[in-house]
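What you see is the complex with one protein chain gone and the rest in place.
Here the chain labels run A, B and C in written order, and each chain numbers its own residues starting at 1.
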Amino acid sequence: MSLDLELAAAETVYRVLSEDGSALVAEPPDVRDDDVVAVMAEMVKARVANGRFFSLQRQGRAGTYAPIEGQEAVVAGAAAALDPAHDWVLPQYREPVALGRFGPEVLRTYALYQRGHPAGGHFPAPVRVFPVQISLAAQIPHALGLAWAMRLKGEPGVACVFFGDGASSEGDFYEAANFAGVLGAPVLFLCVNNGWAISTPLHSQTAATSFAAKAAAFGFPGVRVDGNDALAMISVVAAARERAVTGGGPTLIEAVTFRMGPHTTADDPKRYQAPEERAGWEGRDPILRLRRHLEGRGLWSAERQAEAEALAAAEIDAAWDRAEAMTVSPDAFFDHVYAEPTPRMVTQRAELRARLGLDPDPGTGTGTGTGA
Amino acid sequence: MSLDLELAAAETVYRVLSEDGSALVAEPPDVRDDDVVAVMAEMVKARVANGRFFSLQRQGRAGTYAPIEGQEAVVAGAAAALDPAHDWVLPQYREPVALGRFGPEVLRTYALYQRGHPAGGHFPAPVRVFPVQISLAAQIPHALGLAWAMRLKGEPGVACVFFGDGASSEGDFYEAANFAGVLGAPVLFLCVNNGWAISTPLHSQTAATSFAAKAAAFGFPGVRVDGNDALAMISVVAAARERAVTGGGPTLIEAVTFRMGPHTTADDPKRYQAPEERAGWEGRDPILRLRRHLEGRGLWSAERQAEAEALAAAEIDAAWDRAEAMTVSPDAFFDHVYAEPTPRMVTQRAELRARLGLDPDPGTGTGTGTGA
Amino acid sequence: MTLVEAINHTLHQEMERDGKVLVFGQDVARNGGVFRATDGLLDRFGGRRVVDTPLAEGVIIGTAVGLAAEGFVPVPEIQFLGFAWQAFHQIAGQLARLRYRSDGRFGCPVTVRAPFGGGVRTPELHSEALEAQFVQCPGLKVVLPASAADAKGLLASAIRDPDPVMFLEPLKGYRLVKDDVPEGEHLVPLGKANAVRTGDDVTLIAWSAQVEVARKAAAVLAAEHGVSAGVLDLRTLVPLDIEAIVAAVEHTGRAVVVSEAPQSAGFAAEVVATICEEAFYSLEAPVARVGGYDVPYPVGMLEEHYVPDAARVVAAALRVCGEGA
Partner (left out) sequence: MTLVEAINHTLHQEMERDGKVLVFGQDVARNGGVFRATDGLLDRFGGRRVVDTPLAEGVIIGTAVGLAAEGFVPVPEIQFLGFAWQAFHQIAGQLARLRYRSDGRFGCPVTVRAPFGGGVRTPELHSEALEAQFVQCPGLKVVLPASAADAKGLLASAIRDPDPVMFLEPLKGYRLVKDDVPEGEHLVPLGKANAVRTGDDVTLIAWSAQVEVARKAAAVLAAEHGVSAGVLDLRTLVPLDIEAIVAAVEHTGRAVVVSEAPQSAGFAAEVVATICEEAFYSLEAPVARVGGYDVPYPVGMLEEHYVPDAARVVAAALRVCGEGA
C-alpha cells in the first residue's frame, strides 16, 4: 500500500482520478479490474435506486427518503475496500442503497425500511451492517464497541462508521473518537462531508480547517479524500483498513463530496442553497468520472451501462415488490422490545388483539411475520 | 503583548520562570510588580485555605473537599490576567479558593458551599463567578453563552472556563469549543491538566499529543503553558484575553500542572498512583517558584510570607465562622426552584412546615435566610 | 391560523416586543425551521438574533443557560423532541437548576421549543411523547398547547416566564389544527387547565394532540351513547392545575386520562394518583388510562393502533360509566 496516512495532510484532498476522469493523478489502488467494475455497477445501482425511492415516496408508497445522488462513490468506494466477511459497516441513513458489496440483503432490507416495515432494521445475519441510524452520531460509539469486541476476540476486522459533516458536531463523535484513540481500536471514522446538514453549510458547522483536521484531537491520522473519486476512496479506505487491522489504530477519513439532491424528500434546498453551488458540482459527477476512466481502459461501455441500469432496476423492483408484499401483524410493535415481553405488555397486547378481533394468542410472532 | 498564540505550538510548554524560579527563560508578562505580589499572596492564601478545608472535613464540620495543592498558580495566575469588572470565570470545583481577585465574596461563598449551605452557590452580584459545577464539563457551554451574550451587548469581556483533563473527554467540551470556533466568541477554554482524573491517568484519557492540540478540531489556537509558573499563566491568559476581546476568537489553554493531593478528601491516591510520580513534582512547587523569583527581586521575604499566611488564616477563619453562624430554615430547599413555587410545592411546603412545627407561612424566605 | 402559523406569529411578536429574545437551533434561520415555525425571523430580526447552530443539542441548551444568565431570553429549538435526549444533562441538570444552584442569583428564562407526537409516519425518534421525563426535573415548567390560540397564548407566557419552559408542540397538529387566534396581545397563564367541553357523566383529561382525540370521543359519546363527557385540556403539566382536575372529577365522579406516552410511569399515572389523593371519595369508578403501549414508538406500518384514537377513548369511557353505577 503506497499511501502513507500519517503523511497525508488533512489540508490536501487525496485524489486518484482527474476531475474529468481522463487521467490518473496518483497511483491507482491495488485492486482487480473486476472489483473496480463492480464498484461502477454498484454506483449505477445506487443512482437508479435513488430515483426509484424518490418517486415511490412521491406516490405515497414509501416513506421520507434521503437521496444519495452525488455521494455514490463515497459509499461504494469505501465498501470495496472493506471485507464483508470481517468488517462491520454502520451507516447513517443515506448509505444503504450503495452497500451491495455487503450482500443483496442490504437493499432488500432497506426497501422494507422505506416501506415502514419493522423488518427494515433487520439486515439479516451474517450481513455485517448495522441498522440505519436516525439519532445523528449515535452509531459512532457503537462502531467503537464492535471494533473493541473484534480486537478482544482476535478477529481481523474493522468497524467503518459513516456520519455526516453535521453529525460530526455531536458529542458522540468526539467522545467515541477520543476513546478509540486511547484503545487504538480498529475503527474507520468516515465523515461524509457533503457540504450541508439540511440547510446548514459547512462554515456554520465548524471553523476547523477541515473535518480531517479534527483527528489531531484524538491522536490518530486524519485524511481528506475526494469523495467523488471512487478510486481515491478505495485507496484511502484500504490504507486505513490495513493500518487498523495491523494494530495501527483508527483513522478519520473525510470524504469531500456534495449532496446533489434535497436533504430528503421533505426538503427544498431552494430556500437556503444558491443554485450556483450545486451547478459547480455538476461536472464532478462521481459516476461519470469513473465511467470515463473505465471506458478509456475498455472496461465499460454504453452497453455495459445500459445493462447495469437494467439489472439495477430489476433488483430494485424485486426488492420493492417483496417489501410491498410483506405484511405485518398490526400488533407487531410488541415484538422484539424484550426477549420476553413484560407482564404488562402481555396484557396490553391481549387487549389490543381483542380490540382488533385477532386471536388472543400472538404466538411467537415476530415483526417479520405475515399477519395474525 | 509579545506572545503570539498562533505561533505557540501545542507541543511545547510555555514557561517564563525556570523550574527553580531562579531565572527568566522568556519575557515576563507586562504587569505591575504589585500585581505579581498579589498573585503570590493569593497563592499563599489558597494553600492555607486548602489545609483548612481539609481539616474541617476531617473534623466532620465541612463536606467533601477537592484540594487545590499544587495548582494554585493556574488559577491565581489566570485570574490576574482577567478583568473582574468585565470577565466571567466559570470554575469546575477546585478553583474557588484561589479566585480572590474576583472579590473577597468568593471565598466567603465557597465556605458556605463547603458547609453544605444553599447560599454556597450564590457568588453575589456583581462578582462575575459562576457556581461550582459538579457535572463535569457542563459549565463549558455556559461559558460560550456568556461570551456570546457579551459580544451581542458589545461588552469588552471574556468568559474563562476552567475544566480538568478528565472533563475534556465529555461531549460538552467538544460541542462548546466547536460552536465557539464558529461564533468566534470570546471564550478562554482553560484545561487544567493535573495529570489525573481521580484514578485515571492522562494516557487513559486521550491519545492526543496534548490537550492543547485538540484546538485543531475547532479552528482556533491551542497553547500549552506551565501551570506551575504563575508568570507564564499570566502571559498566556493575557494574550488569549487580548485576542478574544479584539475579535480574534477563542483560545484553548492547557495548563500543565499536577494534583499534589488526593482527588478529594474521600480519595486515596496510594491505590493508583506511584509515589515517585508525586515526588517528581515536589521540586516544582508553584508557590516556591514564584517566591524565589520575587525574593530575588526584593519583592518578597520570609516576613512577607509569614504575614501573608497570617492574613490568609484570618480571612479563612472569618469566612468559616460566618458560614458556621449562618443558619437556614430546614425547608429552604423549596426556595429558588422557580421564581414562584408551583401550587403543589406550596402544599408540600406547608405540610413540611406543619410537621416541623413551623409557622405555616414560609414568608418570602430565601435559602440564605436565618431560619423560620 | 394553523398551530404552526400561530407559533411563527407569536415568535415574531415576542421578538418585536423584547429585543432580548433570541431564536437559535438547527435550521431555524436560513431554512425557517423544518416546519417553518421560524420562517421570516431571520429576514426580520437579522443574523444576530436568529442563528443556525451546529448540529449539537447539548450546546444549544448549554449556551441558552449562559445567555440567560447575562439577561437574554433564549428560545432555542430542538428539531424533534427525541433529540432532546442528547441535551438531557443540560436540560435536567443545568437549565432546570441554574436558579437553584445559584441560590436565586440567576434566573433561566429560556423556552425550549420542540415538536413531538405520532400519527404522521416520521422516522424513528421524531414522535416519542417524553413529557413525563421532563416533569421529573424540578425547575422546569412543561407546557403543551393543543390549539392554535393556546399555542400563541402559552408561548407568549412561556417566553415571558422567568423560568425555563419545555414548550412541546404537537407535530401532527402543526397544520391540522386550525382555529381563531387573537391578533394582538394574548396571554394564557401557565398553570390553568382549559375546560374544553363540560360534561356531567365523565371527565376526559388530556393534553397536546390527545385533546382533539378526547374531543372527538366526547362528541361520539354524546351522539351515540347519550353520555355527557367533559374534556379538560391540562395545557401545562408543571405547574399542574390540580384544582381544575379535582373540580371536574368531583362533578362527574368518573374520569379517563388520555395520553400518547407509554403507559408505565407516563404522566397519566400522575393524573390518576393526584385524583386518587384529592378526589378519592368522589370517584364512582376507577380512573381509566388510555395511552400508548409500553414499547418504543413504532415504525410507519405499525403506527395506526399505537396512538390512542377516539374509539379507544369511547370504549374506556363507557367502561368507566358502566362501573360502580
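We adopt the following convention: a residue touches a chain if its C-beta (ideal position, glycine included) is under 8 Å from a C-beta of that chain, and two chains touch if they have at least 3 such contacts.
This structure is a prediction, so every number in the text was calculated from the model and none was measured.
Based on the whole assembly, the unshown chain contacts which displayed chains?
When the full complex is considered, the omitted chain touches A, B, C.
From the list A:Thr12, A:Ser55 or A:Thr342, which touches the chain that is not on show?
Reading the full complex, the residue touching the unseen chain is A:Thr342.
I'm checking contacts with the chain that's been left out. Which of A:Phe179, A:Phe220 or A:Trp320 qualifies?
Of the candidates A:Phe179, A:Phe220 or A:Trp320, A:Phe179 is in touch with the missing chain.
Using the touch definition up top, pick the residue from B:Ser18, B:Gln305 or B:Gln348 that touches the left-out chain.
Selected residue, touching the omitted chain: B:Gln348.
Return the single residue from A:Ile140, A:Leu231 or A:Leu352 that touches the missing chain.
Only one listed residue reaches the unshown chain, and that is A:Ile140.
Please give every residue of chain C in contact with the chain that is not shown.
Touching the missing chain: residues 82-83, 85-86, 88-89, 92-93, 96-97, 100-101, 124-125, 130, 132-133, 135-136, 138-139, 237-238, 240, 261-262, 264-270, 272-274, 276-277, 280-281, 283, 285-289, 294-296, 324.
Could I get the residues of chain B that touch the absent chain, sorted low to high?
63-64, 93, 115-118, 120, 134-136, 166-172, 197-200, 204-206, 266-267, 271-272, 328, 330-334, 337, 342, 344-345, 348-349, 352, 355-356, 367
Going by the touch rule given at the top, which residues of chain A touch the chain that is not shown?
Here the touching residues of chain A are 118-125, 130-131, 135, 138, 140-150, 152-153, 159, 171-172, 175-176, 178-179, 182, 335-339, 342-344, 366-368.
Keep this in mind: only the chains that are shown with their structure count from here on.
How many angstrom lie between the centres of chain B and chain C, each centre taken as the mean Cα position?
That pair's centroid distance is 40 Å.
Give, as an integer number of Å, the spacing between the C-alpha centres of chain B and chain A.
44
Using mean CA coordinates as chain centres, what's the gap between chain A and chain C in Å?
Using C-alpha averages as centres, the distance is 36 Å.
Residues of chain A that touch two or more other chains: which are they?
169-172, 204-206
Would you mind listing the residues of chain C that make contact with two or more other chains?
As it turns out, chain C has residues touching two or more other chains at 53-54, 56, 58.
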